[in-house]
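Could you have a look at this structure, given as structure tokens, before my questions?
This part shows subunit A:
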Amino acid sequence: MNAFIAIVRRDLLLAARRKSEVFTALFFFMIVVSLFPLGIGPETAMLRRIAPGVLWVAALLAAMLSLNRLFAADHQDGTLEQMSLSPTPLAVLVSGKVLAHWLTAGLPLVLLAPVIGLQFDLSARALGVLMISLLLGTPVLSLVGAIGAALTLGVRGGGVLLSLLVLPLYIPALIFGAGAVEADVAGLGAGGHLSLLGALLALGVFFAPWAATAALRIALE
Partner candidate 1 sequence: MNWGSAGEFFAMGGYGLYVWGSFGVTAAALLIEVVLVRHRLAAVRRGLRRELAADRDTQD
Partner candidate 2 sequence: MSQRLINWFKFASPASFYPLAGKMWPWFAALGTALAAAGLWISFFVAPTDFQQGEGYRIIFIHVPASWMSMFIYCVMAFWAAIGITFNTRLSGMMSSALAPTGALFAFLSLWTGALWGKPMWGAWWVWDARLTSELILFFLYIGYIALTAAIDDPRRADKAGAIVALVGVVNVPIIYFSVKWWNTLHQGASVSMTKAPTMATTMLWGMLIMALAFWMYSIAIALYRVRAIILERERHATWVAELPEMQR
């Protein structure tokens, strides 16, 4: 447990020393979202309809931006070797890294989304549902992304490959996440979507660190 906390603390500390990387992803999210009204037109009815999908797709891409670096630096400077030699199971340490990734790449998106959502004329209720759906969904993105990041570690053209591997696996999270907001806007109630999103999260917490660890061991050999 100590080692888990140490890993989370270290990664947060590193992110704090390299603030620009966190902010780049956030600005990317803001810019991508703002491009849609420019490309589609400013009618509020239309914007309200596309808002959930646009915000979710943008969040998904923004969360992917930093995945490349999730294990790459640790692999290069030998930290990953030390982690795998720790008496603490590697899967626990990997979970720590995923948690830190979510805290620096996912949580800021959750907090920023309602502000950006205002551009799309979403109601306060819908913004609330959007926040909850992102709160449940962005950890799934970090978890599944960790598998992809571990698999593409040290592989030629890893960046593009990572998106190729990970994006199809993001689809359920996208569907339930954006669906929750849409259902709420349509007055259908978002409960079903949100509980499915929660189920995905539970499944991810259970399986993803294990799969990512198996992939990391391959890269370490």
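General observations
Everything that follows uses one rule, which is that a residue touches a chain if its C-beta (ideal position, glycine included) is under 8 Å from a C-beta of that chain, and two chains touch if they have at least 3 such contacts; residues count from 1.
Behind the choice of candidates: all candidates are chains of the complex that A comes from, given by their letters.
Fair warning: this is a prediction, and the values are worked out from it, not measured in the lab.
One candidate from 1 or 2 touches subunit A in this complex, that being 2. By the touch criterion given at the top, residues 147, 151-152, 155-158, 161, 164-165, 167-169, 171-172, 175-176, 179, 182-183, 196, 200, 203, 207, 211, 214-215, 218-219, 221 of subunit A touch candidate 2 in their complex.
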